[in-house]
Structure formats: structure tokens, C-alpha cells
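To start, I am sharing the structure in question, which I have written as C-alpha cells.
With one protein chain held back, the other chains of the complex are shown just where they sit.
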Amino acid sequence: MKLLRTVAFNLFTWSLVLLIAFPLIWMVLTSLKPQTELFRIPPTWLPQSVTFEHYWRLLTETPFLIYFRNSVVLATATTLFVVTLGTVGAYSLVRFRYRGRETLALLVLFTYLLPSVVLIIPLYLAMVWLGLSNTLMSLVLAHTTFALPYALWLLRSFMEGVPEDLESAALVDGATRMGAFKDIILPQLLPGIISTALFTFILSWNEYLYALVLVNTDSVRPLTTGVMSMLISAFNIEWSLLMAASVMMSVPLIVVFAFLQSYLTRGFGAGGVKG
Amino acid sequence: MTAKAHTAPALERGYARLGVLLIAPVIVVFSLVIVYPLLAAIYLSLFQIYTPTLQGSFVGVDNYMDLLTRRAFWSSLWVTLVWTFGTLSLQIVCGVGVALLLHQNLWFRSLARSLVLFPYFLSTVVAVLVWRWLFNDLYGALNHGLMQIGLIDMPVDWLGSMPNAMIGIILVGAWKYFPFVVIAVLARLQTIPEHLYEAAKIDGAGPIARFWDVTLPQLRSVLTVIILLRAIWDFKEFDLIYLLTGGGPVTSTQTLALLVYQEAFALNEMGRAAAYSVGMMLVMLVFMIVYVRHSGREG
Amino acid sequence: MSPRRLTPAVPRRAVLGGLAAGAAVAAMPRRIVAQDKVTIRWWSPQSSPEQLAAYETQMRNFEALHENVEVVFEKTSDEGYAPQLAAAFASGEVPNVVTHLPSFAVSNYWRNGLLEPFNDVIEMIGPDKFYEGANDIYEVDPGQYAGTGIGNSAANMMWLRTDLMEERGVEAPPRTWDEMLAAMEKLQGGGIYGAPLPYGRNSMTTLIFIGFIHGAGGMVFNPDLSVAIDSPETRDALEFYKAMRQYCPPGATNYSWGDSLTAFVSGACATGIYTGRVLINVNTQNPDIADHVTCVRYPTKSADIDFWTFNDFPSVFIPKAAPNMEETKQFAAFLFDPEGYIQQLHAAPGHVLPVLQTISAMPEYQNNPIIEKYSEEVDKMAAAAANGFNLGWESREHQPNAKAGEIVNSNVISEMVQRVVLNDENADTVLSETATRIEEIMNAN
Partner (left out) sequence: MGQVTLTDVRKVFGAFTALEGLNIDIAEGEFVALLGPSGCGKSTTLRMLAGLDFPTAGTISIGGRVVNDVPPGKRDIAMVFQSYALYPHMTVAENIAYPLKKRGMPKAERTAAVQKAAATLQLEPLLDRKPRQLSGGQQQRVALGRALVREPKVFLLDEPLSNLDAKLRSYMRAELIELHRRIGKTMVYVTHDQLEAMTMADRIAVMHGGRLQQFDTPAAVYDRPANRFVAGFIGTPSMNLVEGAVRDGTFVFAGQALPLPKDRFGDVPEGPAVLGLRPEDIRLEQGPLQGTLRLVENSGHEQIVTVEVPGGTRLLVRAEAGRPLSMGQSATLAVETARLHLFAPGETGARLGRDPGGAVVEMAPRQSGGAS
């Protein structure tokens, strides 16, 4: 009886899981179908012949790898920048007392409300003034607009989860504030930092609107807009290539995910969502 | 030395200085990438401006009068609210439900979790492409599958007519973002002490009663935060809707973010776009304050 | 209409200066521009792999002739060019040459004082090489050109499957709307739809439907640019467009160019509506039907109403703020150098048609498998495109309409189609509201 219940539960849950994952499975299947099979009516569920030509074309005939490199550089730089600023800033917000601290914390929440659409043009002008227009750096700064508040907010809760006594103990033991930060707080904060870094990376990796407006050279275009403009045009929608590109865009995320999934969930548990 | 020590807590001031120093980079960056564009947007909203040149004339509050009197803003606000409410509730219900399932003992639980969580990490562009391909009227798997199992005879037009288009974006939005709820709820579920359930069992509570009386109250704080965050993000959502329906049919799925984009870049009315976005922020601010007040009082 | 009215009182610096006032960034140093090498940036939304290869040839050829010049191609898109150019103009960091935007974008930017006069370039190319009247659309003031065409396109050709026509007993291509509906009745069925007309809220629906308004004998604007859309002809067009809905795939409510094209090329629809791009796509993606496609001009309401071909006049223009103007103009003219220009045209044979009659005549141009195989169709399209119009210029009598871009982008016309066809709203109400909205847009700024 109990076994039966277990089996039924597993079957039910797994069919639900597969249903949720179906679009992803379909994406992979489509990317393996030859172009001629793609537009068959009715569609075939499983590819009748499997081909990797779309992947090959993507890598050899299109600037996909350039976009890919740009995305990697962009997301990594954004992550480094935002997490560094965020960690130090969160330390300041949580463990120091000075005037305006509370207001600042409130402001962070407020910046959540800003729609990206509003910021684009002024931001673009600022980038030009800074001499950064049409560079990856301009996207790094633009991504900061949404990534930094989020990172700061996450890291703040993680920081609050680090017992204050640890820092006090380090101070008494002879460390300076920064020494205690480096020796004691950073190692304690590491899971939180990793978790925040992952979220930041993903946000930046997936961003579309700023990338659409702020850069227009293939040499600095990231994957999101690169793939869209390359494969969806007025004269063709290359679904098979798109699906192949989609799979390849997701590969780094899969890798990251496979290795660090526990950080994501555990990180959240450690205080990320306590508010 | 003694006299100085009496009056000034120099050590404390030193620490405060260090604290300010540490937050300074954040403030500088915030001023550059958030405060300045925000002020600029408010400033721009007082002009009538041709987007490509940013040339324009001062019109005072005309753009705000436009906002109040024209239907566009209000109908987009309504669309935004429908979308936000629809997708958010679906995200919460599915998120909590799936989290509860994944919290149980499941075969290959870790794999199942990865599969479920993955849509959240997928690029919006990819998610939209995959779904547009699924929704495709002629070659799409969704119509084909539904026809095979006999639910429909003719392909359904998923994104081009109402209410399908709204249902479509709500569905894709929920699919894309419910894993966020799953992650957070799952993390919280793992910290609910087992003895609470045991106590409830001893008191004779069945599984459903245990969910309502034990699980849900324990989840409340986390749900409060999730709802706030997701509501803000959904309210602002641009990529997903823009790429899925572009706001159509007619303006049935044109949310405020899309309206702002259209005013700014299709109609070249940067001033009005700025005014609309300021309006959009105010709406969000009001909702947020009401929500925070409300949940603060309950909690 | 006077250009003065479009250039408001406050100078550009007023707004920009105000923006700068609050921003510390204003004080930051500008990027140091590389000195010796002159860089020319070229933007286009058209960038299929074949076209890119052609561009590459043109750029390298030019660089070979001008040692100190480096040309870089930067891709934009039909959806993305508006915000990107907006950002570029706003910042002054403009590209040197922009190609393949619709002609009405050119007049819009010109009216706002953003473009460099193009007369010099036309002189360099040789005004007599152009087809007669090819540059009329760019003549913003008498003798003053804002740009020129990089090509012509006949966007609303009706594509037909001759094999299906034979099989289903359709003897001749339809000439009138009634014949069209009759043909649809026969052609649809067996998993094949009649036509991939666009009903989406996008520019394709707008542009194609404007063709149908003209097909009913109506127009959107009177020659003096007063709004003329609220007319019985538009009603007829809406009615016909609505009647066609049942012959279009369900997803046509969201169709844009790519979807519509693919629907014909994949064999899902018996007819198509597109430019000559169909030819190359059919040959590469669905060779089975490649021998059975042909095209005619799209039917009109009755045989006494003339065909109206939609030609978006893919353009070339130079932003006024572009640096290195001398080299820029030389490069713009060089785009029409036969070797590169023909390769560019061959990248999508029949899609972009030459604007220089000297080119059409060249054997190098004619010597292309697609153009040879479909010479009849290509000729038909060339003739149609040469007499084509668009919303920026609805007839020879019309003044150029600088607001056409905003009207297309506002989706006001595609929304009108959707409201009547999809939402079944009352056509009279919708039409009068549409007319009002168009007037508003015309009067804005």
C-alpha cells in the first residue's frame, strides 16, 4: 500500500516535472532536426534524422562565438563589479553606524521600482559623456542599475546572518575592521557571495533591452540581441538555428547550475529571502 | 589626552568614516546609473522632445495632463494590472505547490529540482523563442499535441487574438518565473522544525489541515517578500511581453513598459514617454507602500 | 508644410545642457578618438549572411582604394534601428552611412535637421545613371536631396504555386478581389491555407494594408497631406481583408514579414505576399516547389483600379554629425560601384532591385542562376518597383510625408485592421478614431 502510494506520487510528480521541462526538451529536439523536417505539417515529435549541422553552422558561419565571448566578458565583469561593490557596501550598511544609513537602505529598495525603459536615454547620454558608448563597459554600468540594488539587498541579508560576535571577537583578537572583514566575515559570507554572484551573472547574461539600445557593433554585442538580430529578420526566421543557439546560450547556465545549485537554494535559505 | 577622550569618541568617528568610505563607491555608482537618469527622466518629462535629437520645448505639466486625459495610459495600466495579477498568482500557486512536491522524498530529486528550476535561469530571449515555436500555429508542438489528444480540431491562434494572447503571456511569464518562488519556498520549507508537524499530527490534523495550520503560517514571511519582489518585477516586465506579442493584438497586451517604449522610440515622444514612466513609478510606489504597510501590520 | 514648424524653439543644447547640469559626468573627459586612421561606420538592418559577404567585398575594395580608411559594418535591425539611431543622434556618436532604412525614415530625420545633403553623392554616382524619377522621393526641397535609394523593392507581390493552381483548377492568377476570394476557396484545404496575410500589430500589417487601401482606390492622405483614410474605399479594403482572414493560418494574427514569407516558402500557404526574397528562400529551403512558383502584382478591388506597388525604397543617407565627411561621401558613392553593388544585389536576387539602369543592363548582373531562372518574375518586379510608392509618398502628386515613420511605428493602422477584423468592432467608429489619431500624430512636435 505504502509502496503503491510512493509509486503514484513519483509518477505524478515526475510527469509534472517533465511537463514543466517540456519546452526545454522540445528546444533540444528541434535543434537536432534538419531544416526540411522542421516545417513538416503535422510536426514530428522525435527527429526522424538527427543532425548537428545547425550547431556547426552556428559556430562556423555566424558571429555566434563573438557574441558568446562578449556575453561571458560582460556577465563576468558585471558580476565582479557588482558583487565587489555590493559586498563592501553591504558590510558598511549592516555593520557601521553613520548618518543617512537608513535612508540609503530605503533608497536601495526604491531603485527596484525604476523601469529600465526610463533609464535608457539618459544612461546612453551619460555613457557618451564618459566616452564609453558602444563598449562592453557601458553595458556593465547599465546592468549595474538593476543588478546592484538586487545584489546589495541579497548581500545585506546574508551579512545580517553573520553573527556580529565573530567580528567583535576578531577585533578583540587584534584585527582592524578591514582585517576582520577579510579574515572572518568574507569566509563566512562566501556562500552568500557565490549565490549573489550567480544571480547577478544570470541577470546580466540574460539582459536584452539595454543591449538592444546601447551597443550596435557585433564586436561588443552580447548573445541576447546578437542571436535575435542575427536569426530573426524580415526575410527569414531560422528556427532550427535559433533553437541551436538557444541551447548553446543555455549551456553555461547548465554548467553553472549543475555545480552550484546547492548554493542557490542554500544561499536563499541562509537569509536571502528574509527581507 | 584625557580631556580629548572625555569629549570625542574618536574611535567611533573613525569607524563611521570607514563605513562611509566603504559605501561611497555604491553611492557614486548609484548616482551615476540611477539617480542621474531618474532626475533626467523627470526633467525630460516637462518637455516635448523629439527622441533622436532630444530637441524640444518646455511644456510644463502638459505631458502629465496627457497622461491623465488620454486613454492610453489607463488602459495600459489596466493591462499591466491584469498581467501582473494573473502571472503573479499563477507563479505563487505553482511555486508553492511544486516546492511542496519537491520537498518530499522523490526519486532523483536533485535532477527533478534542476529541471524545474531551470526556466528561471534561461534567458528571456530563449524562453520567448522556445515558446513562440511551441505556440506556432502551423508547426508548433502545442497545437499538434492538443489536436492529437483531441482537445481541439483546428490549430489555436495562441498569441494573436484575445484572450489567448493575455493567457499566453501570463502562462509563459508564470513558467519562466515560478521557479523563483520554488527556490525561496523550498529553502524556507527546509527550516520548518519537524516537531511542529508532529505536534499537529498529535492534535489530529490531516495533511491538508497541516498545510494550512503549520506550513502556510511558516511560509508567510517568505511569501510576503517574494510577492513584493515578483510584483515589482512583473509590473516592470518588458522583454518577455515585447518579444512575445509586442503588445498586440491591438493594445490588449500593451503594458505600461511597452507603452513607454513605444512613445519613446516608435513615436519619438521622449517627453511624454518620460512622463508616462514617472506615472508608472508612482503607481508602483503607491502599491508598494500600501503593501508594505499592510503586510507590516499583519506581521 | 514648412520645416520650421517641425524644429521647435528650444535649441538642442537647452535640453542637453539641462541634463548635464545635474550630472557630474558632464565634466568627464570625452573618449580620445584614434587619430591617423579614419574610421567609417556603416549601419544597415539588412544582414543576411550573403549580404554580409557582399558588404565585406565593398568595404575591402574601398579600403584598398583609400589607405587611411577603415570601414566597419554595424548591424541594426528593423525593430531596433529606431531606438539605436535615436540614441546615436542624441549623443552625436552617429554612424557615417546608413543603408536600407525605408525612405520615410530619411525624410523624418531630414525634417529634424539631422542629415547631410546628399547632392554631392548623387553627383559622384552620376545622376543620369539612375532610373528616371528614382530620386524624386528623396527630393525634400526642389533640387535638394536627403538621400538616395540603395535599391528598389516590390514588397507586395503576390506569389503563387502553379502546381497547386493546376491541381485545384485555378486557371489564371486572380486580378480582382472577387476572383481572389474564389481562388482562395479552391486553393485552401488539405492542410494548406490560402494566403499568409499579416494581421499582426506591426509594421508589415500597416504597410501591406496601405496597399489594400490603394487597391480599393483609396488613400491614407490626400496629396496635401490632410488625412483621407476615413473613406468608403478603406471600408471596402477592411471588408475584403476581413473576408480573407478565413483563408489565412490562425497565427496570421501575429504575422510579420518573416512568418509570412516562411508560410509560403514552407508550402503551408498556396499564395504569398512578399518581395523577390521568396526566390532564393524557396530554392534553398524547399526546393521541391522551386519550379512551381511565380508572382503577379497583387489584385485590386476591380480591374479598373490600378495596381499599387509598395516599395519601401531602401535608402542611403548620411547623418549630418558624421565625422570625416569627405571619405564618408566617397564611400556612400562607392556603394554603387558595379562590382560590389551587383554582389550586394545578388545576395538576395530579386529582393533588392537596382536603382541604376546602367546596372540592370549589365551582363554581370543578369548572370545569376536565380535571375536567369526567374527572369520573367524579376522583370515584373523591377517594373512594379519602379512605379512603387509608400506611405511617405503615396503618389506622384503627394508631398513627401515626414511623419510616415511615426505613423507606421505607432501601429495605428495595424491596430485599425485588428480592431475591425479580429475584434469585430464597428468600422465607422474605428475609422473615425483612426483618422483622429493620425491627425494627432501629424500635428505633434
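Letters A, B and C name the chains as they come in the text, with residue numbers starting at 1 for each one.
Criterion: a residue touches a chain if its C-beta (ideal position, glycine included) is under 8 Å from a C-beta of that chain, and two chains touch if they have at least 3 such contacts.
Note that the structure is a prediction, hence the values are computed from the model and not measured.
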| item | value |
| --- | --- |
| Touch partners, limited to displayed chains, of the chain removed from view | A, B |
| Contact with the hidden chain (one of A:Ser15, A:Thr84, A:Thr176 or A:Ser262) | A:Thr176 |
| Residue touching the undisplayed chain, where the options are A:Leu166, A:Ile194 or A:Ile254 | A:Leu166 |
| Subunit B residues touching the omitted chain (full complex) | 1-2, 4-7, 9-12 |
| Residue ranges of subunit A at the interface with the undisplayed chain | 163, 165-166, 168-176, 179, 183-184, 187-188 |
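As a convention for this text, only the chains that are shown with their structure count from here on.
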| item | value |
| --- | --- |
| Chain contact graph, described as a line, ring, star, complete graph or other shape | complete |
| Result of counting contacting C-beta pairs for A-C and A-B, higher pair | A-B |
| Chain of greatest Cα-centre distance to subunit B | C |
| Intercentroid distance (Cα basis), subunit C paired with subunit A, Å | 37 |
| Centre distance in Å when subunit A and subunit B are each reduced to the mean of their C-alpha atoms | 15 |
| Multi-chain contact sites of subunit B, meaning residues that touch two or more partners | 32, 36, 40, 44, 51, 54, 138-139, 264 |
| Residues of subunit A touching at least two other chains | 39, 41, 120-122, 125-126, 228 |
| Complex contacts: residues of subunit A adjacent to subunit C | 35-36, 39, 41, 61-62, 120-122, 124-134, 212-214, 216-218, 221, 225, 228-230, 232-237 |
| Of subunit C, residues touching subunit A in the complex | 16, 19-20, 23, 25-26, 28-32, 43, 45-49, 72, 74-78, 80, 83-84, 86-88, 90-93, 191, 256-259, 261-262, 266-268, 277, 281, 285-286, 348, 351 |
| Contacting residues of subunit A [partner subunit B, same complex] | 6, 9-10, 13-14, 16-18, 20-21, 23-24, 26-27, 30, 38-43, 45, 85-86, 88-89, 91-93, 95-98, 101, 104, 107, 110-123, 125-126, 141-142, 144-145, 148-149, 152, 177-178, 202, 205-206, 208-209, 223-224, 227-228, 239, 242-243, 246, 249-250, 253-254, 257-258, 261, 264-266, 268-269, 272-275 |
